[in-house]
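Excluded from the complex is one protein chain; the other protein chains are retained at their positions.
Now for subunit A:
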Amino acid sequence: MSFLMQSLRITWHSRRMVLVIYLISLVLGLLVALPFYGAVRAETDHSLAFDALLDGFDYTVFTDFMQEKGNAISPLLSVGRWASVVYLLLSVFFTGGILMRFAEPHRPVILGAFWQACSHYFRRYVGLFALSTGVVLLLAFVWLIVCTLFILAFADALSERELFGIGLSCFLAFALMVTLVLCIGDYAKVDMLRRDERNALRAFRRASALVFRHLVWTYGLYWVLLLMGAGLFALYFTIESAVGMSNWTTILLMLLIQQVFIAGRIGLKVATLGVSWQVYDQRMPLPAVYAGPSTIETPSHTTDETRTNEPLTNEPARPASNLDTTKKTTE
C-alpha cells in the first residue's frame, strides 16, 4: 500500500501537472459543450416546456425535442466523440511527461520539462498504444465468439438465471482480461522509459513477466485504483441525487462538483501510472539508463537480448540515489 500512498502523495504534489491535463480536458469538453449550449438554447427558443427538465428527466419533452431538433444535436454528439479520440491521443502524449514526474518526484513541476518529456516519448508510446489496443480488440473478438458459442451450446439446458450468470461471468472474465492487458500496458510504459526501450512488443513482454510474477502488487493495486474510481462515481451519484439540479444555485454547485470529480479521475489516472513506476522501480530495479528530457539522448544500447535475459530480481526498492543520478544528468 505504500506504493499507492506514495504515488498519491506525488500526484498531490504534482497538482500543476494534473491541472494542466484537467484544463486540456475541460477545453476539449467545452469545445463541444458550448456549441451544445448555444444549439439547445436556440432550439428551445421561447418554450416553457423545458422548465419541466429542472425537476428531472421528462420523457415527452426529451423525445419531442430530439424528434424536432435532433439534427442540430447529433453533429455535436459526433464532435464529442471526436474530442474524446483527440483526448485519447493526448493522453498517449502525456504519458512520458507523467512518468518523468514520478522519476523526479522531488523536483518542482516544470511544465517545460513536462512537455519535453511528453514529446520525446510520444512516438514509442503510440506504438505501445497500438499494440495494447490491438490486443484488447483481439481479446474482445475471441472472447465474444467463445462466449456466444458457449451460450448457444448450453442455452437449451440452462435456466434464465444460469444464462444470466454465464453472461455476467463472461463479461467479468473479459473485464479481468482487458484490465490485465491495460495493467501490463502501464508497466510496459514504465519499462520503455526506464530502459529507453523503443520496441513496444519487447517492453510488453517484459512487463507481462513482471506483472505475472508480482500479480498482487501490480494487478492488485491496479484494481484498487479502479475501485477507487468506482467509489468516486458512487460518491458523485449520491451527491447528485442529494443536491439535484433544479435551480441555478444547485446547477452551479453540481457543475463545480462535476469538475472536481473529473479532476479527481485525472489524478487517479496519474496515480495509476505512478504506482506502476513505484512497483516497477522496486521489483525490477535497473541502473539509471534514461536521460532526462533536457539532455535526451539514447543511452548506449545493450542488446535487446541482453536486456530480456536480464534477471528480474526482487531487490529492494531502488534508493533515491538512482533518481539523484538522473537528477544530476538533467541538471
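Criterion: a residue touches a chain if its C-beta (ideal position, glycine included) is under 8 Å from a C-beta of that chain, and two chains touch if they have at least 3 such contacts; residues count from 1.
In this section, contacts and distances are computed from a predicted model.
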item	value
Undepicted complex member, UniProt protein name, chosen from "NitT/TauT family transport system permease protein", "Insulinase family protein", "M1 family metallopeptidase" or "UDP-N-acetylglucosamine 4,6-dehydratase (Inverting)"	"M1 family metallopeptidase"
Contact partner of the left-out chain, one of A:L19, A:A72, A:V109 or A:V136	A:V136
Residue, one of A:A49, A:A140 or A:L235, that touches the chain absent here	A:A49
For subunit A, the residues touching the chain missing from this view	25-26, 28-30, 32-34, 36-37, 40-41, 44-51, 53-54, 56-61, 63-65, 67-68, 80-81, 83-85, 87-89, 91-92, 94-95, 125, 129, 132-133, 136, 155-156, 159-161, 163-164, 182, 245, 247-248, 251, 254-255, 258, 261-262, 265-266, 269
